[in-house]
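I have a structure here, written as structure tokens, and I will follow up with some questions on it.
As you look at this complex, bear in mind that one protein chain is not there, while each of the others sits in place.
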């Protein structure tokens, strides 16, 4: 399963503790426990911590519908911060909105638990591209294909 | 110096190794050494690692011109990924483009060294808000002001 | 009704033939007949024609929940073009996602009819600000408040 691989094989995703929790055709969900190492200067979750699973689950949702072989790369991602992400965990759900042969448009929501409710902390909209990646891990001599190639 | 504080007092920024290298009125620069913990599944720097200093230096540039007292919070941030960020370090420069009493528009570039050149890996455009934050670090019982309050 | 006024009193909205069709708390809907004056060089609807009702209905949705008095101004708007907008009419629905005292986050969809279905042609996400506008129509000597003031 390509989607599992992009969560398990990505060191930065593992180092933040982002776990894939569920996925299906065109969507995936992940969660992340908030620890103090993930905070900014006011004790709130850093915006970068919110953007990371937002972007990564967009990629995960895209690969659930990727034709075999090519990989997925982010072209651009806009994240709007709607509320401070206060709570013990961040939940992220990404959903493909429109997929073509080369480009794919995905949205993601980052939510937190507030009592029995879920509150939306951030909303992302992202363009991704299907791309045949030739890069082998750590082999920095091979120029990788870029998103805009 | 407010700008120094937002780099030094942010655990997530420190844990990624993002260092403030220079700043002035309306701009700031930071750098980040790329280590394997910051990679995605193909051995490239993870998009979240690029978005984090891009967003954080936008905040840094904004606070260089913040009237004393209020703090700065990110309303939204769009990042376009122009090239794979291949190289030992990421360099980030953010520049305020337009500042009002409440809102501020900042752009940032993330570059890498390629021989004697700098190549642009990503471009960010972000809206931030000046906001009187009442949150004390770790005191999660006090509801913080959100970006859209 | 503030929302009716922003459709009726906006010359550019009238000149494009954009009509408010329905609204309620936190949302509004509009439609626009596609005529050849609205096309680009390939006979498709021009992107600007799509961005205009997308942005304007975001404003309309925002004013449905505006406290009396202040007006609403667009801070930024991102539009993703998902399909060519082929059809006799464009339909646009905007929905407030999160509203604070000063800022408001709204999303809009532009759809077209395709047989008995609706296809999504574009998706917008926009930040708006509540702002006390002091501008009187045509009085260009009075400096208006800007979105980032």
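Going in written order, the chains are labelled A, B and C, and every chain counts its residues from 1.
The definition used in the following text is that a contact is a pair of C-beta atoms (placed from the backbone, for glycine too) under 8 Å apart; a residue touches a chain by one contact, two chains touch by 3 or more.
Nothing here was measured: the structure is a model prediction, and the numbers come from that model.
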item	value
Residue touching the undisplayed chain, where the options are A:30, A:58 or A:129	A:129
Selected residue (touches chain absent from view) among C:6, C:62 or C:110	C:6
Of A:16, A:32, A:61 or A:104, the residue in touch with the unshown chain	A:104
Where the missing chain touches chain C, by residue	5-6, 9-13, 15-16, 36-44, 46-49, 51-53, 55-56, 59, 71, 73-84, 86, 133, 135-140, 143-148
Sites on chain A contacted by the missing partner chain, in the whole complex	75-76, 78, 98-105, 127, 129, 146-149
Interface residues of chain B (partner: the chain not displayed)	78, 80, 82-83, 97-98, 105, 107, 120, 123, 125, 127
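Following the convention adopted for this analysis, only the chains that are shown with their structure count from here on.
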item	value
Topology of the chain contact graph, where touching chains are joined (line, ring, star, complete, other)	complete
Taking each chain's C-alpha mean as its centre, the one farthest from chain B	C
Inter-chain centre distance, chain A versus chain C - centres from mean C-alpha coordinates, in Å	29
Where chain B and chain C are represented by their mean Cα positions, the distance between them in whole Å	31
Set of chain C residues in contact with two or more other chains	78, 98, 105, 127
